[in-house]
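In what follows, a structure is listed as structure tokens, so that the remarks can point back to it.
Missing here is one protein chain; the remaining ones are kept as they sit in the complex.
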Amino acid sequence: MDLLRSLIPFFIFAAVYLVIALLVTNSYYQLIITLVLVWASFGLSWNMLSGYTGLISFGHASFFGLGAFATVLAQRYLGISPWFMLPISALIGAGAGLLIGLPTFRLRGHYFALSMLAYPLAFFYTFQWLGYPEVTVPRVLDNPALYMQFSDGRVYTVLALLLLTIIVIVTRMVERSRFGMSLVAIKQNEAAADAAGVNVLAWKLRAIAVSGAIAGAVGAFYAVVILVITPNSAFGMLVSAQALTVAMFGGVGTVWGPIIGAAFLIPIAETLHAELGSYLPGIQGVVYGLAIIVLIIAAPEGVFWKARDLFMRRSDTEREFEDADVVTLPTARRQVTDETVLEVSGVSKSFGGLKAVSDVSFAVKRGEILGIIGPNGAGKTTLFNVLNGFQKPDAGRIVLNGVDITGLKPHQVCLAGAGRTFQIMRPFKRWSVADNVKVGAYARAEDEADAEAIARDAVRRVGLAPLSDRIASTLTTKELRLMELARAVAGKPDLLLLDETLAGLGGDEAKQVVDVVRGLAASGLTIVIIEHTMQAMVQLVDRFVVLDHGELLAEGLPENITRDPKVIEAYLGAKWAAHG
Amino acid sequence: MSATEILIESILQAVVAGVSLGAIYGLLCVGLAMIFSIMRVINFAQGDFMMLGMYAAYYILIGLGLQPLFGDIVGPYVAIMLVAPILFVFGWAIHRTLIRQVTGIRTAEMEAEGHYAQLILTLGIALVLQNGAMILFGAKLLSVRTPLASDAWVFGPLFGDAILIFLNKARIVAAIASVLIILLLWLAISRTLLGKSLRAAADNPEAATYMGIDVDRAHRIAFGLGTAITAVAGGFLATSYPFHPFVGLEYVIVMYAGVVLGGIGSVIGAFWGGMTIGLVQQLSILVLPQQLQNATIFVVFLIIVILRPQGFFGRVAERT
Partner (left out) sequence: MAEATSLLEVRGLSAGYGDVAVLHDVSIRVPAGAFVAIVGPNGAGKTTLFKTLSGVLPAMGGSITFDGEDFSGVPAHDRPHRGLAHVPEGRQMFASLSVRENLEMGAYTEAGRKAWTDNIEKIYAWLPVLAERADQLAGTLSGGEQQMLAIGRGLASAPKLLMLDEPSMGLAPAIADFVFEKLMEIRRDTGLTILLVEQRVAEALQLADHGYVLETGRVALEGTHETLKADDRIRQAYLGM
């Protein structure tokens, strides 16, 4: 199985680590060896949310601290064993994640990070006020193992390794599924993900629930190992910072990152703390702080990626010469039917006082290729944004396949059958072409295998099959455009909205892309394409809609449009038309 | 004294305390807003710059022997004013060596990633400053002592003969000084060429470059100014509240709450935001236990951010 194979390096690491851990008898070093695993696990929890979605959390201590306090208090006051509390803490963490995520995901960027900071601080003061300045785990004398208490510290290491293994497996499973790919898609380009049919909020909530569950369990385990919990050691800023630091140091968005980060940083910080802590009481924090600073300046994506990029670059330059070219597909004859796929009636959209689109109406027939053109600032992109749900129109109706889609969210519009590409390409750079396209396939796919099959088909249809294993960052502009096209095609749309797919392409390149788009239309897709210039478009489209200053200026066959004095004036100026 | 009178007295007392503390919070917030509005950098370490201001005021006062020189009353305030140039240079240097690497026009196009780099870098700076201060200064609680802290102006009796309002002199002096500093700053920003060029650099860094404004330098000045302002506010706070190396964390949310409330990007809005937070905090004592005071601020902060991230006092909202 793929998953198992991908875990082999981790199992090798775990085995080596276990051997080393079992050989160490000094109880202090044992503790450090255990803590490395604990913080690596916590780093993976942070990574699950922030690494994959790109929403930076400064408040993972919330989940960690709740787990830790729940476990200690449950044993102390209710006599419940940590064995039982570990999964309960995971549930608490997941619940807290959902409760915190639901309001907080309305925010992005700075606001999100800062709000996440406020939660653990609020918990910090609340637990202090509740009268828990310090809670110790009661020693159990009879059958201590029932309460996860062991005299041999190595047992904790084994348990920690087990915990980490479970978390790594969960992370790997997430990473390789539509869950993980949807998260990364959100991170790379939330708008594009949304347009590709990814339900952004739902995936974010799942991510924070899983992340909170892991953090809750890790917090519970930490309490058992350390035996004393204070609001500061549970909810303190250093706790959140540690999760972030180990993950970022090692590398964000990979299972290895937090493990590498913890293996590097925890021993240094702990040793310094033990050796110098009495003279230099804040030395741990200074180490983490400096690690963050050096990291952000020198290798902002972490040790893992830096090393991987260095390695990849070397192997890529070797491959440079085998330039597998795009396959040109034979163009089939195409049939335009009388059936209306898209009907836009009276759509208007203003921003402040500016009328970006005003009272635009047109219809598109099945199998047709419609070109929307107009000078800079004519309102073309705004029109697209309204069509695919990024913006709500102020007035008007949009009907797709007989269904009113006016005001639907982008992922709903996508499911209703309209896919789109973007003027500014944002490929998932580190992924292969096939994986990039797969994100688009999830909207329709039954399962992973189905998604792969759909993606493979889409890649083939745009002629990129020979390049399907290439990493996106090595593609040319034309190949990227085709990949974007494939991603939209993978959503199995009836209607494809293409935003300046030909922009910036030279004559031959544009011709190749034009052929691909024609091929898609021949296979039954309906296509609406925006372009600034008519050059390549004249060869491509059946009909033009010309926008100028947000209004529909002209509509008709290419040969008529290019002779229309109004159009010539809009493009080349009144004087040109007059000399005509 | 009747129950109503006691209630009225405690409410008035809380309002007075809230306004005077709010003015200092306002100054704290203005420092943060200065940096944010001009550079679009959320400085996580702002609370720790404030902490440095507190220690700087303390050591200047003790170390330079200002008390015998200027007297017990004026001495501490001279020390606090001297904090400004020192922390300005500090902020300038932090920007020059670190912040600059992840900000500016170059990274403006990086969108999300650029912002995260700033946030995380300042988190690192915060950790180093807090823990470094712990190593250098120790965990002992200190304060900038002024005899005014234990002295009050008494107003009253009001409404009959029972109600007396106490105005703590140290806080009132600090509040008035804070307001004066903000007025000066406002004049400087709105009237001088330097101030205008800072605003232009904030408004549209690319266009500012086309005007011949060195945006990088403008950012350095803004960062230095913002640091100095918050540090001076810290000095004022230190005359009424004891401090320690981790004190920044207690105030960093106060600052953010104020800035967000005031409408992120608006320097004057930040003052009113800080003022509001001061009032809310002091009034909350009437109904909530003292320990939950800070928790209240966090809750208020969350409510503001979630309900109205564009703030209540500021201009039109930021888009990101």
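Each chain gets a letter, A and B, in the order it is written, and its residues are counted from 1.
Going forward, a residue touches a chain if its C-beta (ideal position, glycine included) is under 8 Å from a C-beta of that chain, and two chains touch if they have at least 3 such contacts.
Remember, predicted model here, so these are calculated numbers, not experimental data.
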item: Contact list for the unshown chain, restricted to visible chains; value: A, B
item: Candidates B:D72, B:D151 or B:E206 - the one touching the absent chain; value: B:E206
item: For subunit B, the residues touching the chain missing from this view; value: 105, 193, 196-197, 199-200, 203-204, 206-215, 315
item: Residue numbers in subunit A that touch the chain omitted from display; value: 353-354, 375-377, 477, 503-504, 506, 532-539, 549, 559, 562, 568-569, 571-577, 579
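The rule we apply is simple: only the chains that are shown with their structure count from here on.
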item: Distance from the mean Cα position of subunit B to that of subunit A, given in whole angstrom; value: 36
item: Touching residues on subunit B, where the partner in the complex is subunit A; value: 42, 44, 98, 101-102, 112-113, 115-117, 119-121, 123-135, 138-139, 245, 249, 252-253, 256, 260, 289, 291-292, 294-295, 298-299, 301-302, 305-306, 309, 320
item: Subunit B partner contacts - residues on subunit A that touch it in the complex; value: 54, 56, 58, 103-104, 106-111, 113-115, 117-119, 121-122, 125-126, 128-129, 237-238, 241, 244, 248, 280-286, 288-293, 295-297, 300
